[in-house]
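So that we are looking at the same thing, I have put the structure below in structure tokens.
Just one protein chain is left out here, and the rest sit where they should.
A and B label the chains in the order they appear, each numbered from 1.
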Amino acid sequence: MEHAVADPQAARLLWLIPALPLAGFVVNALLGAKLQRAFGKRAVHAVAIAAVAAAFLVALACFVELLGLPAEDRLLHQRLWNVFTIGRLSVDFAFALDPLSMTLVLVITGIGSLIHLFSVGYMADEPSYWRFFCYLNLFVFAMLLLVMGDNLAVMFFGWEGVGLASYLLISFWYSDPEKAKAGMKAFVVNRIGDFGFLLGILVLFWALGGAWMPRQGGGLRATDYQPVAELRALDGDAAAAPAVAGVKVGPTLAFRELRDQLTIEETGVRKRLDGMTLWGVPVLALVAFLLFIGAMGKSAQLPLYVWLPDAMAGPTPVSALIHAATMVTAGVYMVARLSFLFALSASAMGWVALVGALTAAFAATIGFFQYDIKKVLAYSTVSQLGFMFIGVGVGAYWAGTYHLLTHAFFKATLFLAAGSVILGCHHEQDMRKMGGLAKHMPWTRWAYLVACIAIAGFPIANGFYSKDEILWKAFTSNHLALFGVKVPWLGPAIWALGLLTATGTAFYMYRSYYMTFSGTYRGGPEADAGHGHGHEGHGHTPHESPWTVTSVLVILAAGSVLTLFLGLPALWTHAPPLFEHWLEPVLAPATKLFEFRETDHSLEWLFQGLGVAAAFAGWLAARALYKDGRSEVPARLKARFTRAWTVVYEKYYVDELYAFAVVRPLARLAALLAWFDTHLVDGIVNLVGALARFASAISDVIDRYGVDWAVNGVANLTRGAGGALRRLQTGRVQTYLYGALGGALVVVLLNFLLQ
Amino acid sequence: MTITLAHYLVVGALLFALGLVTVSTRRNAVGVLMGVELILNGANVNFVAFERFGNGLVGGHVFALFVIVLAAAEAAVGLAIVLALFQTSKSIDVRQADLLRE
Partner (left out) sequence: MTRRLVAWAAASLLVVLFVIAVAAVAIAPAMDGAAAPRPGQGGFAAGAFYALAAVTLGGAAFVALARNILYSAVGLLASLLGAGALYVLLSADFVAIVQLLVYVGGVMVLVLFAVMLTNKITEVNVSNRSFGLFGGLLLFVAMAPVLVAVALLAPWRARPPGPMEPTTAAIGDALLTRWLLPFEVASLVLLATLVGAVVIARKELKAD
């Protein structure tokens, strides 16, 4: 049902929000190199920053407009043009801003502008400066499409666009093979997720009655449910779909139409979907799970998280913008956006929460033992994303989204402060060569500290409020299920895991803080001997970064504190948190589908106390181990080596083993495939055989490495399939033609046979 | 015997199939391009026939025209590539033009 909103003024400006970064991208892409040559770098970043900042201003105007509307009418909608109409499916290129997407748009353009500003200082020495800003603008554009898109098609477009921009930016320094590979890895792993996402969209389309041809028989509402794609449909009267209860019923990709179909009982859509199965799986769970695979890829969840740590090869502002604040949260946004769909399937919710919890814990353990400051932050990002998925998984959609917001602030601060440190230490990322930076870089230090406080979960900054709400909701949830079976203990189990993870989070964040900022500087000339190029001017002592960097840090750190007011818990104020209230109209269709357990206020107080205690525990442990740096820590570490180091090393070994475990089976796999390939006659047999090989190789991996089987399996499949398919690439057009024809033939024949 | 839509479709199908055979078996790049022209013609026959036996407007004709336009463009670029290939490798055997491999 289209909301008949009396087109507010700002709605007509919606297109400007993504169009401005797009314009910045186009200008810099076409003219950037010339601008840089003619007017210097100033012209390049002026264009890029102006574009994003202008988009932010438009977004602010929209925000004001939205605030002025009554809560349930808060929707700005602009339909630009019709992309295609097939049968009864009509897909518009349309934008919509409701409280949820508005939040994201403000984060993207606001934090995006700040990070653009930061990049001015950070990338000052980069020769292809214009290319960087050009990609950055492209990313902002794609991300805005993803968030503002009014239907799954536009969202998917943006989804792919951010993948592309992320790839371009990770491998920004493409002449370094490591970095180019990291970009490729991110792209390929994301493709797996995207494939799931696309499959989810298609299954959803099918389930809603979309079909490529008339179906025989037909189930419920056979007459008006079978949208036969008439030849005449192209003539423009396709929109005349049958309407039930004032809602357009039938295949659709638009979020609002989907929501209305699924949540308004009279349409009968939900009854139909509840009974539907596909390949023996309830179709709703299947759709939700497939879509969640997309989220796993984009948001780096457990089986598919591997790309994110490697993505740190990109420039630090990119890590902050794309791989912490915005893009990686796209999956969370998608689940919140489709909350009405996920909420219909308790199994899907259970899986989302479980995967989130496992990822959070798993990534946090790896984070303990990293020495590269950016890697610590990367694993911390994966872990925090896990928290968000716990939130949206257990049904606390607002809390998950709120954590997304708070995480955007504090993690952007952390990354940018790390960038500032890296800049100050002359492109050194190893924390063992830092230390004592507090006196050299006071601004950076305070910003980092504030963000640490936020992420660790002390109640004086925003992280506590979101994380605590998520864990509380996880504990009180009692509607989660796995495989269709209700699992009442899942919520408390997730809560326990989350609390442990929170302790760990505080530990490794403070560890990184103390290693970097306390004690004495461990870098210096002797550690830096082989690194004499380019920095003669400012010697080898660390130095504070320029004002473009520090001012951004200050603003973001302030944001990390101030946003806490959006989420003051109801327990304290006896009113729903501001942010929950703000998102309520969007999330109500989902949240009214289930109930959280009612409990005592005292229990909630106790749990908040536990959260703070966890933060303290982590902090104190890190302080005991790592404060002061050079003088004492080596001695203490050595004392602990014998006892703790075995454990430490074991954990660290997981990380090493992981790379090791991927490489060796792969070499064997490649050898097997090479042998296999030479004995093949045709491509189809080749593929079937290769799959069988994968199966055996995967089971081999399971036998040997047990725990990591899922991770390895996915990685092997990708790399192995790549290796196998590479051999199919003969470089001769005609071979490819045979392949294409074979495929077409199979499709046609299958079509005949299946009818 | 009345000529029905199916007759034309069969002609189109056979043109298409013969075009495919040409494309896939020729070693001479010019021959491959000829095969492509046949394929496009097969499609065009279908377009026009569907229009004639369909709703009788001119959409199919317009499509056919666009196909012809693109075929002309494809022939021009394709043959230019053939010439360039000939200039560099003194041969227009498509089986030897596999520099992109690996």
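As a working rule, a contact is a pair of C-beta atoms (placed from the backbone, for glycine too) under 8 Å apart; a residue touches a chain by one contact, two chains touch by 3 or more.
Everything numeric here is computed off the predicted structure, so don't read it as measured data.
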Which of A:30, A:562, A:620 or A:745 contacts the chain that the document leaves out: A:745
Chain B residues that touch the omitted chain in the full complex: 1-22, 24-25, 27-31, 33-35, 37-38, 41, 44-45, 48-49, 51-59, 61-62, 64-66, 68-73, 75-77, 79-84, 86-87, 91-93
Touch residues of chain A, complete complex, unshown partner: 231, 738, 741, 745, 748-749, 752
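What we mean here is this: only the chains that are shown with their structure count from here on.
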Centroid spacing, where centroids are CA-atom means, of chain A and chain B in whole angstrom: 45
Chain A partner contacts - residues on chain B that touch it in the complex: 20, 23-25, 32, 54-55, 94-95, 97-102
In the complex, chain A residues that touch chain B: 231-232, 726, 729-734, 737-738, 741
